[in-house]
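Let me begin by presenting the structure, written as structure tokens, before commenting on it.
For this view, one protein chain was removed and the others were kept in their places.
Labels for the chains are A, B, C, D, E, F, G, H and I, by order of writing; each one numbers its residues from 1.
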Amino acid sequence: MSGRSHEEGLKDLTLLGNQHTQYSFEYAPEVLEAVDNLHSNRDYFVKFNCPEFTSLCPMTHQPDFATMYISYVPDQKLVESKSLKLYLFSFRNHGDFHEDCVNIIMNDLIQLLDPRYIEVWGKFTPRGGLSIDPWCNYGKPGTKYEEMAHFRLMNHDLYPEKIDNR
Amino acid sequence: MSGRSHEEGLKDLTLLGNQHTQYSFEYAPEVLEAVDNLHSNRDYFVKFNCPEFTSLCPMTHQPDFATMYISYVPDQKLVESKSLKLYLFSFRNHGDFHEDCVNIIMNDLIQLLDPRYIEVWGKFTPRGGLSIDPWCNYGKPGTKYEEMAHFRLMNHDLYPEKIDNR
Amino acid sequence: MSGRSHEEGLKDLTLLGNQHTQYSFEYAPEVLEAVDNLHSNRDYFVKFNCPEFTSLCPMTHQPDFATMYISYVPDQKLVESKSLKLYLFSFRNHGDFHEDCVNIIMNDLIQLLDPRYIEVWGKFTPRGGLSIDPWCNYGKPGTKYEEMAHFRLMNHDLYPEKIDNR
Amino acid sequence: MSGRSHEEGLKDLTLLGNQHTQYSFEYAPEVLEAVDNLHSNRDYFVKFNCPEFTSLCPMTHQPDFATMYISYVPDQKLVESKSLKLYLFSFRNHGDFHEDCVNIIMNDLIQLLDPRYIEVWGKFTPRGGLSIDPWCNYGKPGTKYEEMAHFRLMNHDLYPEKIDNR
Amino acid sequence: MSGRSHEEGLKDLTLLGNQHTQYSFEYAPEVLEAVDNLHSNRDYFVKFNCPEFTSLCPMTHQPDFATMYISYVPDQKLVESKSLKLYLFSFRNHGDFHEDCVNIIMNDLIQLLDPRYIEVWGKFTPRGGLSIDPWCNYGKPGTKYEEMAHFRLMNHDLYPEKIDNR
Amino acid sequence: MSGRSHEEGLKDLTLLGNQHTQYSFEYAPEVLEAVDNLHSNRDYFVKFNCPEFTSLCPMTHQPDFATMYISYVPDQKLVESKSLKLYLFSFRNHGDFHEDCVNIIMNDLIQLLDPRYIEVWGKFTPRGGLSIDPWCNYGKPGTKYEEMAHFRLMNHDLYPEKIDNR
Amino acid sequence: MSGRSHEEGLKDLTLLGNQHTQYSFEYAPEVLEAVDNLHSNRDYFVKFNCPEFTSLCPMTHQPDFATMYISYVPDQKLVESKSLKLYLFSFRNHGDFHEDCVNIIMNDLIQLLDPRYIEVWGKFTPRGGLSIDPWCNYGKPGTKYEEMAHFRLMNHDLYPEKIDNR
Amino acid sequence: MSGRSHEEGLKDLTLLGNQHTQYSFEYAPEVLEAVDNLHSNRDYFVKFNCPEFTSLCPMTHQPDFATMYISYVPDQKLVESKSLKLYLFSFRNHGDFHEDCVNIIMNDLIQLLDPRYIEVWGKFTPRGGLSIDPWCNYGKPGTKYEEMAHFRLMNHDLYPEKIDNR
Amino acid sequence: MSGRSHEEGLKDLTLLGNQHTQYSFEYAPEVLEAVDNLHSNRDYFVKFNCPEFTSLCPMTHQPDFATMYISYVPDQKLVESKSLKLYLFSFRNHGDFHEDCVNIIMNDLIQLLDPRYIEVWGKFTPRGGLSIDPWCNYGKPGTKYEEMAHFRLMNHDLYPEKIDNR
Partner (left out) sequence: MSGRSHEEGLKDLTLLGNQHTQYSFEYAPEVLEAVDNLHSNRDYFVKFNCPEFTSLCPMTHQPDFATMYISYVPDQKLVESKSLKLYLFSFRNHGDFHEDCVNIIMNDLIQLLDPRYIEVWGKFTPRGGLSIDPWCNYGKPGTKYEEMAHFRLMNHDLYPEKIDNR
């Protein structure tokens, strides 16, 4: 089987293919791991669809649920998908407002990857008949990606999806 | 449990976690409450999906129903979600045209939050075979968000959703 | 214009075509009105789709929202649609459990119409992440419609609709 | 081109292929025409989907709109589709209750075709937030199709379609 | 009940709340009525969804059906919704090409409202397997809304909806 | 590669894997071919979804389009899929009423396969605003499949799909 | 406000309207509470839609997610919805196979309610490209509901929903 | 009946309202006809949805199927819809690659109409598991519509529709 | 963590939680493993949704793709999900007709589990414009499940899903 080899970044991974994974359900940004981006000569997007996100409400300690969409233009590093899964698991018993969760996730990925561009959208299920969908983004300061971040903010969500709480 | 602490704005909330909430069904903008925005260093969007809005027709006093979509870029304050719920409940026995409702909601949130940018879209159910969907927006005057408001008006709803009254 | 004439039951209607309708938002079964069924020689179904039902929670006094589906086989009487609308409006400030609402609506229509068969399905929006959909039915005792009621109970909702609270 | 020939019932048609069709917008059951059923040796269904039905409200003279579904098991005759179109057009300025329209359409087709079995379902758009969907059926008396009519009444619409008036 | 008062434009309305409405089914632009826009200090959109539009083909006199989407940025006036309903009813026995209907509707609303911006989209049902969806727009000449009209023409319908004639 | 071998019915196929296929666009039931059913010890269903069916109207010679659903319980033979494709192609310049097409297709497959049970459903696109969906079925006379055919006729299409001609 | 009163079962509830709820994330069937069924004179269904169910895999301790559909015909008791929410929360850190979860939930509700009939369907998200949807049901032994349980098993899920793991 | 009159371009039409239409199934651009654009004072779009397009593969002579979307900004002429239908029929026995068909259709309409702007999108059904969707556009050279064509190319299909070949 | 313990069947599993899984892409029924059914006192259904099935065409060796739905009523054994995944993987380079694949899968699971009832439905992607969806089922001979198998065959797929090959 040809394809990406150990020389191209697989040998450093501790999680993918490791059977005896430990799961932390307390906020654990340290589980995040990166692999080399083999295509850093070009700008391209990678999107993660994460419909199984759950955290706790900081006031009531009641579970919250969301679909997280994480999308970025990598620079030298890609986030390894199994480590991202474990990182998102670690919010399971963590309490924060919806607006805080998306900002924290984006901050941690900026720290890990130093990406050219990144955005995170959390779409939560309703409490009391209202649902909240915070969205944040970031472009590397002083580069064209900073302008790209403003451009995408300007154009964000002109077409809110149809919601009926069912 | 880690996360947003009382020091970060939770202690001032009167509603969230208060069991003996009183519900007003007369227009009551005073119930709106705000919490600190912990991420005011960046622009980001918060959207509320509100499919359970109801008010009265000012002419016939007949109930109207809508889904309200409220989306904003916070400055120093976030609207607290339980207070927003109570505020929207307070239209229950209030009479106004559809076009007025969305403008009033936006005005009250501008007063509460002094947001960088905000928009409100009401999608009402039909009366006499016609349905009405008013949309308004606002950017803080004299800032780039004012231009953003015009830009989003220019691009508003180029793809009206399919409607068949069923 | 041909069609159903005043002789065929229109002349007794007090509501349809009456502009100065008064709306009660307290439970008011007395507003229900009936018209003659011109086709009582055959069994047939009439279904009302009512996506604008709202009532209050008897414990918290918080608004609840539902789509009500009312379906019946008439005997000598049809329910007049504008009176049904007013009747459903009258739950607006009334408090009852979801399970009670559908049973009460069915009881009132049985009283009004003495139908051969009737069923009522309420599909409510979620509270605390759960939504409740009670369904009741009735066949005139001692007739084949009583068996029909049991048959339809046996076959009820083998395919629950997909729900994700969004 | 092979296929159904003039000998097999085409020669008697006055409408299909007649360019100078006159349209009546007053109830005109006499425009209905039939062709021979070439497969009367077997039971089979023919369904017409008619999403462009419009009539008037007998009280307010306001236009009503519906999708009509007409489905039958032919005996010796099929209804010719262009004549059915003209017949349905003829309700355009006719006033009747929704419950009456479906019964009248079925009665006229029974008279024309003497079918083994037939059913008609009208799904109307809402007035005052309520929509009405009457459904009637018929099996030739004294045959197994009469039992079939009762069986299908028993099983009718256990899964009401989702309605939100939009 | 608070809200929009008679002093704010309700007292001049002749239709809303008038039970004895006469319906014209011949083109009648004179039925259109306007109310004051209480929010003329800002630009905002009002959209009407009109899925019950019907007219006649000018060549064959056969009924046509469409959903009309009318969207505008008001200046000093709003179109009153019941008068718009009656105006659209008045095409019922009127014959014109699809392309003409949308232009005529827009012309009449420009005459009534002198709006800042307006657009009309008609989505018709198919004849002979083809359906036609004309779209026109307008910005007040010599203002920024004229540029907005060109901008929206440039961006019109880059994503045609999926059509299969069923 | 293991699996069905030439000994199990592949060697007689003239079409599958034959590059120089000739396409007939005149009705050609003779192109149908069968392979052995390796599982005739049990009853099971095979369904073909055929959304690319087209024929001509026998009166106007205008093209018609349909999705054909063919479903059967085989006895000793299966229809080979490429031959079925060619057979359906052969209606391309053939003229027949919709009701005739489904009956003819079923007759030809009964002749080819002598199946235990078979049914054919044609769902055509609209002409003049009406669409027609004929459905026929068959069970081998004198067997339990004959009863099955009646049972399925009784239960046919209690839930007509939503149609709006778009 | 009229409606269900304290005398009719509300006074015994410990959870609904109690602000200081404690959440257990370890399996806790003891939190379930019941209220009186005011309509035990008739058979009717109550369905709970629960799209926010999460548990752990007993082998890998990895989180699992499901939508649970719980539907029952009550006898003397209804399950109180807030207690059901807490009960489902208590699976959050509990490990069991999907097949076991649905059976355990049903067993606990049978113990609490002694219902006439009950069924539970869990629809889980995929692991390794496969998703599992166990469904169980129960009718009170020696009653007609036991036959109803067999009847519904016979008819269970003849139309599996379309799944593409996206 | 008022509306577009013979003086406004109807009298020159040879096809619409002509019963004895001949259908060519060989490529026949000469059947295209135009009518006057009564609104050439403004830019507006006309879109044709054509889900019944079929042609042949030039290599295998096997039928291909597509939905064609044709959208243009007229100058002095509109394409008459019945002639467009006949023109599209004429590809029925014509063989060309998918990429060629859309370009040929656009070329023929440019020749007929000299439009300000035009675009054609063909969405074909799959062969060998792949489907092909070519899209071309054109703006009158030396006008602002040429820039519009480039602008729309730049923005074309950023959101490919979901495809699963079913 | 409570729940299913090693004593209840987990200790015998060789695959779940074993990191160094070997994947066979040649038909390998021997990889299937079973666990104890802890609820054999009752009849219940377990469904596997398998949208990632792929095999080869026995004639052309071209890849085929399907969604497999496997649903059964267990007796003493459940199929372990990871072993089922590996088993389905083993068809990757195996060649068989669609009709054969579903029968083989069902035969192998009957051999492994001796279930009370089982059914398998394969929904394949189209080749040459046709798609094939074979469905087979089985009830333990001489038990009520054999009748159940016939009952479900009788009722199979009365509502074929909408297919357009896109």
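Rule of thumb we're sticking to: a contact is a pair of C-beta atoms (placed from the backbone, for glycine too) under 8 Å apart; a residue touches a chain by one contact, two chains touch by 3 or more.
Worth saying up front: this structure is predicted, and the values here are computed from it rather than measured.
Student: Can you say which of H:46, H:79, H:112 or H:136 touches the chain missing from this structure?
Tutor: In the full complex, the listed residue that touches the missing chain is H:136.
Student: Just the residue numbers, please: which parts of chain G touch the chain that's not shown?
Tutor: On the side of chain G, residues 62-63, 65, 123, 125-129, 131, 161, 163-166 touch the unshown chain.
Student: Which chain H residues would touch the chain omitted from the figure, given the whole complex?
Tutor: Against the missing chain, chain H presents residues 26-27, 56, 58-61, 93-97, 99-100, 102-103, 126-138, 150, 153-160, 162-165.
Student: Across the whole complex, list the residues on chain I that are touched by the chain not included here.
Tutor: Residues in contact with the chain left out: 21, 23, 25, 49, 51-52, 54, 60-63, 65, 89, 92-93, 125, 166.
The definition used in the following text is that only the chains that are shown with their structure count from here on.
Student: Where in B-D, A-B or B-C does the F-I interface recur, with over half of the contact pairs identical by residue number?
Tutor: Answer for F-I: the repeating interface is A-B.
Student: List the interface residue numbers of chain B and of chain D, divide the shared ones by all numbers used, and answer same when the ratio is over half, different when under half.
Tutor: At the contact between chain B and chain D, which are copies of one sequence, the residues are largely the same (over half shared).
Student: What's the farthest chain from chain H if centres are computed as the mean of the Cα atoms?
Tutor: G
Student: If you tally contacting C-beta pairs, which comes out ahead, D-F or A-C? Let me know.
Tutor: By number of C-beta pairs in contact, D-F is the larger.
Student: With centres defined as the mean C-alpha position, give me the chain C-chain G separation in Å.
Tutor: Spacing between the chain centres: roughly 27 Å.
Student: Hey, how far is the Cα centre of chain E from the one of chain I, in Å?
Tutor: 55
Student: Roughly how far is chain C from chain F, going centre to centre by Cα mean, in whole Å?
Tutor: Once rounded, the distance between the two centres reads 44 Å.
Student: Check each residue of chain H and list the ones that touch at least two other chains.
Tutor: 17, 49, 51-52, 62-63, 65, 125, 161, 164, 166
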